[in-house]
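Below you'll find the structure, written out as C-alpha cells, and then a few comments.
A protein chain is absent from this complex, but the other protein chains hold their places.
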Amino acid sequence: MSIANTFYNVFVKRNSVYVTTIFAGAFAFGVGFDLGVTSFWDRWNQGKQWKDIRHKYVEAESD
Amino acid sequence: MLSRLPQGALKNAARNVNASRSAVRARFASTTSGSSSAFQTFLNSRAALASATLATVGSVAWYAHLYGSLPFFPEVHANSPAEEGLHPPQYPWSHKGLLDSFDHASIRRGYQVYREVCAACHSLDRIAWRNLVGVSHTADEVKVMAEEVEYEDGPNDQGEMFQRPGKLSDYMPPPYPNEEAARSSNGGALPPDLSLIVKARHGGPDYIFALLTGYTEPPAGFEIRDGMNYNAYFPGNAISMARVLFDGLVEYEDGTSATTSQMAKDVVTFLNWAAEPEHDERKKAGLKAVILFSALTAISLYVKRYKWSYIKSRKIRKCCLVD
C-alpha cells in the first residue's frame, strides 16, 4: 500500500470527506501561512519594527 | 507560452525532427518534394520557437536594463535636464528593498526633527496624533504631546468656540492659519504641506534627502536673487527655503549623533512614512500575494495538463469495419 493509495483511500474516496478536508485545510493554511510569513518578515526586518523598539519607551514611561 | 509545450518537448525536439520527416501525411497532390533539409525542419521546430522568443525578450530586457528605456520608444521630456535639476543619487534606504520595512527608530528621530525644525514652516495636515501610536511612540507619549497643543472646538452650549487641549483624534497643528499667512511669512513662497511630499516629488526620498543636504555656493556666473538659495537638485536651482539642517541642531534622545545627513535621513524616513503609512503592511501583503499566486499558477498549470492529457492521448482506432 503506497502513500498515494493511503492518501486516496483516507481523503478522497468519499467526496464529503474530500471537500471537508479542503475547507479545513484552507482554514489551517490561512493561519499557518500567516504565521509563517509573519515570522519570516520579523526575522528579515529584525530591530527595525516598532515592536522591536517599543520596550525602550514603555519602560521609560513606567519609571 | 512554454507551458503549452507537451511534456519533455524541448528534450524530445531532436527526436521529433526525425519523426516528423517519416510521419506520413495524406498527400493528394505531389507538387512539393517530400524531403526537406535538417535546417528547415529545425526552423519549424518548437525548440527554434522557444529559443527565438527567449533571445528576443532577453535582448529587449538587456537593452532596457542598460539604457533605462525600451528600444525604439524614445521618451519625450518637456523639461531640459537643467530645468529638472540634478538627478539625485540613489541612497540605500533602510526600507528600499521589496521586503524591507521602515526603520521605526528612524521614524521616531525623524518626527523629532520634523517637530523641532520643519514644523516651524511646514504643515503635516494628513497625519493625526493617533497615527503615531504604535509606529514611533506609545499611546501615553502621544497623548502628552497632543495635550500640549490647543485646539479650537465647539460650539458649546452658549454657541461659542472654545480652546481645549489636543486629543489623539486631532490632526497635526499647522504652523500658519492659512496660505496667505504662510506666503507673507516666507517672502511669497508657500512651504508645501509635507504629508505626501515624498510621493509628490520626482525621485521620492532620494530627492528630498539630496535637496536637504545639497545646499552649496552658486557656481560662478549663476545669478541668484536676494532671499533665494542655490541648490543643484531643485528644478531651476534657486530655492526659497534656506539650508535648515546643521550638525548638532537637535539632540536625539537615543544618543544618535545628530549630523546633517543623519537628520536628513531620519526626517526623510519619517516623511516617507507619513506619505505611505500603509507601507509595511503593503509589502507584507505583497509577499503573501506573490507566494500564494505563484503556487496557484503552478498548480493550475498542472491541472490544465492533467485535464488535457486525456484529450491529447486519445486514440481513434478503426478496428471493426471488416465486412
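In order of appearance the chains are A and B, and numbering begins at 1 in each one.
We adopt the following convention: contacts are C-beta pairs under 8 Å (C-beta built on N, C-alpha and C of every residue); 3 or more make two chains touch, one makes a residue touch a chain.
Keep this in mind: contacts and distances are computed from a predicted model.
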Which listed name, "Pyruvate dehydrogenase E1 component subunit beta", "Eukaryotic translation initiation factor 3 subunit E", "TBC1 domain family member 15 isoform X2" or "Rieske [2Fe-2S] iron-sulfur domain-containing protein", is the one UniProt assigns to the chain that has been left out?
"Rieske [2Fe-2S] iron-sulfur domain-containing protein"
Full-complex touch with the removed chain, picking from B:Leu168, B:Ala189, B:Leu249 or B:Leu287, is B:Leu168
Determine and list the chain B residues touching the chain excluded from the picture.
6-8, 12, 19, 22-24, 26-30, 128, 130, 157, 168-169, 292-293, 295-296, 299-300, 302-303, 306, 309, 312-313, 315-316, 318, 321-323
Residues of chain A in contact with the chain that isn't shown?
2-5, 7-8, 11-12, 18, 21-23, 25-27, 29-30, 33
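As a working rule, only the chains that are shown with their structure count from here on.
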Could you please state the distance in Å, as a whole number, between where the Cα atoms of chain A are centred and where those of chain B are centred?
28
Can you list the chain B residues touching chain A in their complex?
94, 99-105, 108, 134-138, 140-141, 254, 280, 284, 287-288, 291-292
Can you check the complex and tell me which residues of chain A touch chain B?
33-34, 37-38, 40-41, 44-45, 48-50, 52-54, 56-58, 61
